[in-house]
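With one protein chain removed, the remaining protein chains of the complex are shown where they sit.
By letter and in written order, the chains are A, B and C; residue numbering begins at 1 in each of them.
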Amino acid sequence: MVDTAEAEHDELSPARSAMIYFVLLVLTVATYSLSRLHLGTWTLVIAMVIAIVKASLVALFFMQLWYHRGSVRLAIAIAVLWLFLLMFFVVADVKTRYPLANPTANPMLVGPSGP
Amino acid sequence: MNELLRNVLFLPEQASTFARKVDSLHYFVIITTMIMSTLVGLTALFFFVRFRRRSETQTTPLLNPPWWLETMFVVVPLAFFLFWFARGYTDYVELKTPPKNSMDVYVQAKQWMWKFSYPEGPNAIGVLRVPANRPVRLMMTSRDVIHSFFVPAFRVKQDVLPGRYTETWFEAIQPGRYQLLCAEYCGTNHSLMLGEVIVLRPDEFDSWLADQRRGRALQQDGAPTADEDVTRQADLVRQGERFAVQYGCVKCHSIDGSPHIGPTWLDLFLRREELEGGQTIIADEAYLTESMMDPRAKIVRGFNPVMPVFKGRLAGPEAAAIVEYIKSLRSEPLEQARSRRPVYEPIRSR
Amino acid sequence: MSPSALDEVGFPEHHYLNAGTTVRSWLLTTDHKRIGVMYLVAVILALFLGGMFALLLRFEHLTPGPTYIDAVTYNRFFTLHGVIMVWFFLIPAIPSVFGNFLLPIMIGAKDVAFPRLNLASVYIYAVGAAFTTWAMIHGGADTGWTFYTPYSTTTSTVVAPILLGIFILGFSTIVTGINFIVTIHTMRGPGLTWMRLPLFVWAIYGTAIIQVLATPVLGLVLLLVGVEHVLGFGLFDPARGGDPILFQHLFWFYSHPAVYIMILPAMGVISETVAAAARKNVFGYRAVAYSSLGIALVGFFTWGHHMFVAGQGVFDAGAFGVLSMFVGIFTSIKVFTWVGTLYRGAIRFTTPFAYICGFLYFLVFGGMTGIAVATVSLDVHWHDTYFVVADFLFIMVGAALMGFLAALHYWFPKMFGRMYHEGWGLVSATLIILGFNATFIPQFLLGNLGMPRRYYDYPVRFQSLHVASTAGSTLLFFGFVIIFIYLVLALKYGRAAGRNPWGSRGFEWDTSSPPPTHNFEQLPVFTHGPHEYQLAPEVSNAA
Partner (left out) sequence: MLPESHVQEHFANMEVQRQAARLGMWAFLGTEVLLFAGLFAAYAEYRSLFHETFVLSSRHLDAIMATVETAVLITGSFAVVMAHHYARSSRSGMTCLSLLVAVGTGLAFLALHGIEYVHHFEEGALPGKYYHFPEIQTAGASMFFSLYFLMTGLHSLHVIAGAGVLAWLAWRASSGEFSRGNYNAVEMGGLYWHLVDVIWIFLFPLLYLI
């Protein structure tokens, strides 16, 4: 009882995957070269934007999320949301904590492991 | 009313401004919850009696709550919860921001003892003397693991983190002696890490502090209580030196950097020592105390395990005094001296 | 009771229990019902082992000084009590036993989505249990089940094997969670829409979401502590700039949702048993179903209320305080709905109903003190004292264990085809409820007095309350022993229960008890929701 052949268009065609592969390579080189400019705080923002674009390209097309609706997308969306939830509260805690309660306030911590 | 509720709920006496505020919110929360729970319990009991099963084939109507009852189920409890949160959070923020004019005290927690030192005055182990009706700010740090400064009578608790400072404050309102406990699990004798906060009248406290600074407290107090060993920082180092001679440490450990049977004590504190097993450790307080109590635990490379065990012979404060003495042995300039090879030539004086 | 007499009362000749009697047929089974029974045996063993450690702790507290064990042994006992009870009993208790057994039957499926993976979860549980028992025999860790650094990374006791045991057990939880999510999503019977799912299935779905999303972070944290303890990577080492509060963030990110893994299935059980005992539809099905999801998702935002005094920032304390209040409303919706279900019902007082009353009392009491402890300023006094111990034990032993016992009694006829002895059931229920109150009310008062947790020795003024609490705990212990005895006896001597002893309209009662290997003679078609008692009795889901 082999089910009917799935219509061609709703799956990733080799041509489109090759094109996405090329875009990913270009983005990799781009993120490397941009980082050499040492733009200060902007390096993190640019690097993250490019990484998110690359990751969503891989997730949507290579991992076929583009062609599957519903619960599958929800599962990974919640997992990623929880990642940011955890990071947000941890960094918020470190930033708003009593300043001397941070590891940097350790009097003996001059070098990586003491004076 | 306050006393009645305090006794009913087994709460300790309210000995600080914060305690009174917290307890009033506590009473409000407990009373509301008790009323609501009994109401829910009684309705359930009433439903059970009123609607018990009369026949096996009895069918019951399909009932679903109207939308307003549904929102009541959500909104009424939420309103209470959010009000409690608002009231509680304002008290909490107040607890976290000490008033400007508060008196500072440095607290150092160490595995199973508390040490208090006033900025330019004495320091004491296990007993904290504070004036009444004056805010006292505690700057707390720990030497090894997480402890927690907890005085039930003040309703104040604050974890003490190793290697960094946490702060809290309280304002005692009536003189007396209140127990201090460690509330964060910190090892074998976590339950013996007790202390005492003695609240004196302001004038009494000022005269005590003045005496302390003139160092006459020892005679005046007569025999200090067992765990109250009131010594000054300078005294501690001199005491450490006396204990080092008394227990014969200097027979094997030189204090001028010259090589001897044991590693030299000059610049020993926080020096990177390479052990027999190949790992390297930092000679911090924990290592020094451990080496006194159990010398064979970590032996520095190149030295023989000949050191006697001092566990049981050295009391806690004596060991602490010796560690303070070692910390005071610093050569100028501060450079990383690594222990050299041991040299065996007897000291003529023996 | 001759076997023939049993048969005409409706005891099926061949069912999942006698479908294969060799040991191999049990060890290599992929039948979700047998896996549920195997988990039941393991979970009850863990309950008695953990309970034994609890009793040893309680007897130590009869006198302030050393009573019969020394400090290090006491510290090891409360660590093992915590580890065994949390990971080996409470977390697998209802999802792995009743979730495994009933989920496929309730949604009209032959088995869970990945039956072999389900069997693998049993063996992963066994390997994890073996590691932890090995560590227990070798003295076990003395760090408490929370493993706070830097104590857990610097203590000389055996920490790594226990961490490895729990790490492995985490996979068993993840696999069970994934199995349930996929089963509910893809294998519901014909006509069974989401809004016709039994409320127990909703609760198991919420629990599975938490199991899948929370357990990996625990796995990582235990890995980090193990690596730190063995190799010294310095991630939590204060001298090197490590932050102990980071460990607490990661640990409680798992451990607070883990509390909901323990209580949510019990709420599902109570929704089912209340409807069956009152013979009435649940008062507001939609609200209870969505609040299960609400607890599962909002439960992840509130972990910081365990760290109000740990040195956490004021902003975080406020954020977590507010969010903790929002998670409370889902429980209050459920409580009001259960009480509402009794309205105009036809209630019969049976042992499951006794446990429902116990559950409601403990959940309301524990939930309210839980909200009180989440009020930021009150927590400063209560944190790490016996008040918090009493509060989470009210929810764990009170509500979750009452839910487990209600489930055990309510579905015992369905699982084993026999009825337990009703009289003894009520006796043990009252004994447990009284014993529980006698044990934990004194601990609330101890907490108010300021008695800290994990104290081997305690100031003399607390002694009278400790003695009262120990007396209560012996009462509790006897209650569990009585239950164990009459249930095991009922396995052999109980009268045949027949297809539907409670007259309940839950879907699982449409198949025979004990059910056949493939759950149904023919697959049911679902025409109405569960617990529709307004329909005439003969209308059922017969295909």
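In this section, a contact is a pair of C-beta atoms (placed from the backbone, for glycine too) under 8 Å apart; a residue touches a chain by one contact, two chains touch by 3 or more.
Just so you know, these numbers come straight off a predicted model, no measurement behind them.
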item	value
Of C:64, C:232, C:503 or C:516, the residue in touch with the unshown chain	C:232
Absent-chain interface as seen on chain A, which is shown	1-3, 5-6, 11-14, 17-18, 21, 24-25, 28-29, 31-32, 35-36, 43-44, 47-48, 50-51, 54-55, 58-59, 62-64, 68, 71-72, 75-76, 78-80, 82-83, 86-87, 90-91, 94-95, 102-104, 106, 109-113
Interface residues of chain C (partner: the chain not displayed)	109-111, 113-115, 174, 177-179, 181-182, 185-187, 212-217, 219-221, 224, 227-228, 231-235, 237, 240-243, 246, 249-250, 253
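Assume only the chains that are shown with their structure count from here on.
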item	value
Chain pair with more C-beta contacts, A-B versus B-C	B-C
Innermost chain by mean C-alpha position	C
Chain centre separation in whole Å, for chain C relative to chain B (CA means)	35
Separation of chain A from chain B, taking each centre as the mean of its C-alpha atoms, in whole Å	42
Of all residues in chain A, the ones touching two or more other chains	98, 101-103, 106, 108-109, 113-114
Numbers and ranges of chain C residues touching at least 2 other chains	238-239, 245, 311, 314
Residues on chain C engaged by chain A in the complex (per definition of touch)	181, 185, 209, 213, 217, 234, 238-243, 245-246, 249-250, 253, 297, 300-301, 304, 311-316, 319-320
Chain B residues touching chain A - in the complex, by the definition given at the top	96, 139, 161, 163-167, 270, 272, 282, 284, 334
Chain B-facing residues of chain A, complex	98, 100-103, 105-106, 108-109, 113-115
